[in-house]
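Here the complex is missing a single protein chain, while all its other protein chains stay put.
And then subunit A:
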Amino acid sequence: MTRARLPLYAFLVLLFVGFLAPLVWALSGSFKPRGEIFGYPPELVPDPFTLDNYRTLLTEQPFGRWFLMSTVVAVVATTVSVFVCALAGYGFAKFRFAGRRLLFNVMFSSLSIPFAVILVPLFVILVKTGLGSPWFALIVPWVAPAFGIFMMQQYIVQSIPDSVLEAARIDGASEFGIFRTIVLPLLRPSLGALAVWQFLQSYNSFLWPLVLVSDSSQYTLPLGLQTLFVSEQRQYDLVLAGAVLAVLPAVALFVVLRKQLLEGLSTGAVKG
């Protein structure tokens, strides 16, 4: 490292600390007894160190059920949405058809519709039609994100040569057969990126479950933790431990698949 680079690395280290400090602070707090979380002066290393928060949370609260609910919803939503996005992305990337331009613009402009606009009517519609069950309402309306279709379309344009498709057509393969046996395998890296992103979106979503789920046996993780926080008179100990546990799988998933995700996310925005 040359001396000229010193300010640069100092800057990067400072940011590193700034971005990770709140997470370390949460982790540290989750091992402190209730009275010590707000101890003064603040201590980074918990003293006394306790696992009671985790123990109480896991034995006295339905943490496992919340976790299961969140995970199953997120996995199902992710699987379906990756498939739907790949289908539509392929349709837009590799076919020319009447109305293509208009349909693409309609899809693309739905990115600019704020969720808050459909929050109230969607809730009303689903409840009135008897489709308000979390298994339907937390999953089905969210499986066709325009962002994912756009990402897939960009990736397919770049990475799938027309000659491969044409050769398969000459061999007499059906259009869906081509998609399933040729396109999907070639798309694997970007499907992975989209899947991680969709999973995180669903797993972390808060506003929609907050509005929709009223039965406490169907709470998702964020909802269960929020309710616990309110019912404990805003005491941090249990909820902090729960939030740390909730975040671990998300962060682990991201760290393991970060290369795919970061490159996949920026593909659509940068190249083309």
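Assume a residue touches a chain if its C-beta (ideal position, glycine included) is under 8 Å from a C-beta of that chain, and two chains touch if they have at least 3 such contacts; residues count from 1.
What we mean here is this: contacts and distances are computed from a predicted model.
*Asks:* Out of "Fe-S cluster assembly ATP-binding protein", "NAD-reducing hydrogenase HoxS subunit delta", "Sugar ABC transporter permease" or "Protein translocase subunit SecD", flag the one the UniProt entry gives for the chain missing from this complex.
*Replies:* From the listed options "Fe-S cluster assembly ATP-binding protein", "NAD-reducing hydrogenase HoxS subunit delta", "Sugar ABC transporter permease" or "Protein translocase subunit SecD", the omitted chain resolves to "Sugar ABC transporter permease".
*Asks:* Which of A:L57, A:L138, A:A195 or A:L221 sits in contact with the chain that's absent?
*Replies:* A:L221
*Asks:* Could you list which residues of subunit A touch the chain missing from the display?
*Replies:* Residues of subunit A in touch with the missing chain: 1, 5, 8-9, 11-12, 15-16, 18-20, 22-23, 25-26, 29, 37-42, 84-85, 87-88, 90-97, 100-101, 103-125, 140-141, 143-144, 149-150, 153, 157, 161-163, 165-166, 169, 175-176, 179, 200, 203-204, 206-207, 211, 221-222, 225-226, 229, 236, 239-240, 243-244, 246-247, 250-251, 253-255, 258-259, 262-263, 265-272.
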